[in-house]
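Written below as structure tokens is the structure these notes are about.
Subset of chains shown; positions unchanged.
Labels for the chains are A and B, by order of writing; each one numbers its residues from 1.
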Amino acid sequence: MIHNKLPKIWYGGDYNPEQWDDETMTEDLRMFKLADIDVATVNVFSWAKIQPNEETYDFAELDRIIDRLHGDGIAVCLATSTGAHPAWMAKRYPDVTRVDYEGRKRKFGGRHNSCPSSPAYRKYSQLIAGKLAERYKDHPALVAWHISNEYGGYCYCDNCAEAFQAWLQKRYSTIEQLNKAWYTSFWGHTFYDWDEIVPPNALSEEWGGNRTNFQSISLDYRRFQSDALLDCYLIEYKEIRKYSPDIQITTNMMGTYPELDYFKWAKHMDVISWDNYPSIDTPVSYTAMTHALMRGLKSGQPFMLMEQTPSQQNWQAYNALKRPGVMRLWSYQAVAHGADTVMFFQLRRSIGACEKYHGAVIEHVGHEHTRVFRECAELGRELTQLQDKLLDSRIDAKAAIVFDWENRWAVELSSGPSIALKYVDEVHKYYDALFELNVQTDMISVEEQLDQYDLVIAPVMYMIKPGFAEKVEAFVARGGTFITTFFSGIVNENDLVTTGGYPGKLRKVLGIWAEEIDALLPGQQNQIVMKKVDGALSGTYTCSLLCDLIHSEGAEVVAEYGSDFYKGMPAVTVNKFGEGEAWYIASSPDQHFLQSLIANICKDKGIEPLLVTPSGVEVTRRSKDGKAYTFVLNHNADEAEVDLGAQPRPELLSGEVVSGVYQLAAKGVMIIEG
Amino acid sequence: MIHNKLPKIWYGGDYNPEQWDDETMTEDLRMFKLADIDVATVNVFSWAKIQPNEETYDFAELDRIIDRLHGDGIAVCLATSTGAHPAWMAKRYPDVTRVDYEGRKRKFGGRHNSCPSSPAYRKYSQLIAGKLAERYKDHPALVAWHISNEYGGYCYCDNCAEAFQAWLQKRYSTIEQLNKAWYTSFWGHTFYDWDEIVPPNALSEEWGGNRTNFQSISLDYRRFQSDALLDCYLIEYKEIRKYSPDIQITTNMMGTYPELDYFKWAKHMDVISWDNYPSIDTPVSYTAMTHALMRGLKSGQPFMLMEQTPSQQNWQAYNALKRPGVMRLWSYQAVAHGADTVMFFQLRRSIGACEKYHGAVIEHVGHEHTRVFRECAELGRELTQLQDKLLDSRIDAKAAIVFDWENRWAVELSSGPSIALKYVDEVHKYYDALFELNVQTDMISVEEQLDQYDLVIAPVMYMIKPGFAEKVEAFVARGGTFITTFFSGIVNENDLVTTGGYPGKLRKVLGIWAEEIDALLPGQQNQIVMKKVDGALSGTYTCSLLCDLIHSEGAEVVAEYGSDFYKGMPAVTVNKFGEGEAWYIASSPDQHFLQSLIANICKDKGIEPLLVTPSGVEVTRRSKDGKAYTFVLNHNADEAEVDLGAQPRPELLSGEVVSGVYQLAAKGVMIIEG
């Protein structure tokens, strides 16, 4: 990450002064100072203002905004404004609007509204990106480029159909190869020409958003649309790079957003940035997992927290306020997991349109005497005081969880065994178990090297891409511990089943065969019965969702099912393989079982908690130049007792030296150095 | 109201003899006599019969129907038949059918099916209205004109798009003004030409019916569609007036129907008429409120009950029969609130199509020996016996509730704070509190004069139109009591936030500042804790939905929140302002609190109940020529004890003289004179 111009955790956020007058901006700048705000993301949605028609560009207002910000010492994260095309463009070049999942040609409106295959959109977005880069490349305020905004949404228009056909030709070379990969002998789908292929949506193969007749077609369309939007990003990226060789370029991501393969995108980004919008009832371990995933996109490189709300959101069903201290706590949670910026949407509230009830540092009342502003200003002061201590520090994890967007698509497109199977939820169950233990955990792609870890968990690893099984075998053989679950090892990268017995290519390392997969009705349960006492584990637990009916082929049976006709069949197994071991969890267990199991395994493998804390107190550690920074975050509504160990160490936020048993306030945060 | 020809409460309803043979009509006329029926609404859906093609009109059947009715002493409410266009018209002039919310061009079918901007529809509806007026203007049976039927539904076609652009030009004059009013600098929506503007529907700015990206655009489209349908009405109105200068003209409304601004429509109607279709589980106070609203459309002028069912409906999910006595009770409830007619849909049941299981005076069995007919005939006898006593009598109310369709649109289009906020439900909570007290209450528009009232309540007065805040201030200054709630005073007529602190223009009169608005999850509650005992109020109540976090700026704090981080902040305040006081209810309280609060306020202000009765016994009073008519309506399933006071007075339905404690039968009705 390039931090040459702001040697501290950036603090600021989205700022849209084109929506109000100069006087108001003067007031904003006064208040930014009060809050130690030092960065503003501008020009996110100004395309229609900057370019009133095909020929004309007018940068006067943007010049003034950037200059005024710079004049007050505010750095600029400069967006390219291509997140929403102008109305005149939609009128003149109808190809810029999308055809939606239902097959309806959209008109001008909303945002995320441009067809990624539109010639007009591609032409004009390239042009505007170039114009901006050329004009502002040397502006002293500039610290980052922000391309478009929250890419997402698919299109199903004829231009996309053609582009899809070309994408397929590149992937499969011959129509015969495609017929094989798509298994078109099923339901008489054999294609004889590329132009017989239509996008899979509600008019053809799909319904309900993720139900499909042909998993391979739908999978490829997701790959294609993710690539097509990535192409749009790259068109702008390359254009900016022509003029601005050194300034980092990013686009803001959305955590576990389903539609884009972020691991593939990350390869083309200088720095990851993302927008964190948990609901009031989102588990904190889910947010933690998402931060870890964003950090994992570029193998542990720190990321930007590009957006979060100072208080409430507007687009949820019930938009609760962030309780006092929560904004600060969640900001530090981001930093604790690798963020090097803390940025808000938005610095001042709009007075019109759909986001006017979204929280902002400066609220509609317009002055600094609000709870929200006071909390923001207090955090600003703290971040200034932290200086560059944490910048570019890294997280050292011995445990990793594999996450894969293509696997996710395949799992959720599957027809059977159960619509209740949600990939991200199953992943989160395992992350949560490690989170409760305060074990540092990376979220990694299937392409990541495994040897840096002691424990690798791949929940519902349904799709096994070429080389992955071999990598797992090597990892385990060399002493690693691998855990996977039911409904794993079933298909290849085209969603074609690996015959010869589930879990296919993982069967050898796991030492089991899954003969059948039973789907349980909602509310229905089976039991996991431990065969013997094993550390924290003994007796009987519950499981649900799916039950693989497995046979050991060498694996030790750790637990059995407790009821139904497969009572007594293995529910949990572990297989010695080389120096390591490979676990199979044949059903979706209750969280109590999972935490105990993971605790046992970590203990066996010497993977230590950073600290042992009460539930709801999160601990992470970032390190840099031989120094460790331990974050202790109390997510509880009450004070919590934390044992910090005998060694007295400085706590950076309070300036105190701490040790021993400590009473951490509700929503309280500590960053302990050393 | 023009009653020259029928000097009594009209009794009758929709009648469609074009659906059956002359013999059946003879039987109908015989039975009408048995039930004292004296008015029939005809020709509601006969356009296709009367006009078989562009050039031909054939009134022979309608002539015969009207003459036969007249011959039997039945007056005629004559509809213009434009509620559904003919099939030949849809085939020949496809512009008459609508484009729906999803952007789909509709084909012939259903009703409410004509595009309000369609040149063909406008041309031919004007023509048919003129032909009818010319032909029947002097028919002795004619007592009212009934234009179209239950106007409603929006269209999103290209003709509407163009008409919308023209409507906008008229409203905003320049595109710059429009950009400002619509806040188009948000999300890059700046328009440079009127023809870039498209109707907001599921293809552009909206989804889900009332979710939108741009509140101002969606608000204006609702205004425009309401106006466009009103134009259609006015085209017919003016055409009829050319020929028929004296006969009253109406169109039947639908109570709290969301899509049309009925206050604006009412200005162009000679008399309000409406169709009352409560479900078996609709609160009786809701029906009462709706009658009051219909009465309020023309500032208290009596209205026509144009439709109700004698027994069951057909279009609800579960169509329960009206229990014995309920049809009579609800008929008198209408009269009690200002109706001068009691009319049914329908006098005889159809035998085909979708309304054949809708109740009728004459059922499929075809004779008079049914429970339903007997109840109808009994009511007919009573109405005849009442003569003209109640006609044109008025209701005198000291309390009023403000209702505003544009405010309703804005509230329900809002993105945040909570999808659970339903404007009409919040209004109903306050109406219900007054209803339980038997305090006469008007439902008034924001344009109504307030000085005739002692108490004015404006629940969720989110949108403050020009002049309204000043009117409230003057009303309170002169001694009035004003009540408003959370989420009030936020925006102007274009849904742009009034900056400087909520509740904006109402802040001064209320003496408070609302800093934040918390949205509660479903089932979540806070508490309203009284600061002291106040009449019926003491201790702790519950509230939910939204909690404004307010600060007193001079207002007395009557109650505080009982929990969460804003425990102890004001929940209910009252501000002395001039001679009067202004209350702010910062959350949505439980009904027990609200009834006690309103009872306290009414008592303080000398607003007396008409009678004190058990719950479920409704009391209203109409007055005329110095005489008062008190309606006592027992909605309970059991007999109720009512104290009528010492003064013996005549009861019009029984002919008895009543006084003192009276046992009113279940579903029983009294009309006490004097």
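The rule is short, and it goes like this: contacts are C-beta pairs under 8 Å (C-beta built on N, C-alpha and C of every residue); 3 or more make two chains touch, one makes a residue touch a chain.
All of these numbers come straight from a predicted model, not from anything done at the bench.
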item	value
Given 2 placed chains, full-complex copy number	3
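Operating definition for what follows: only the chains that are shown with their structure count from here on.
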item	value
Whole-Å gap separating chain A and chain B, where each centre is the average of the chain's CA atoms	49
Chain B-touching residues of chain A, taken from the complex the two chains share	16, 18-19, 45-49, 52-53, 81, 83-88, 90-91, 102, 104-111, 280-281, 311-321, 323-324, 349-358, 363-366, 370-372
Contact footprint of chain A on chain B as seen in their complex	102-103, 182-193, 195-198, 200, 202-205, 212-216, 414-420, 494-497, 499-502, 513, 515-522, 549, 564-565
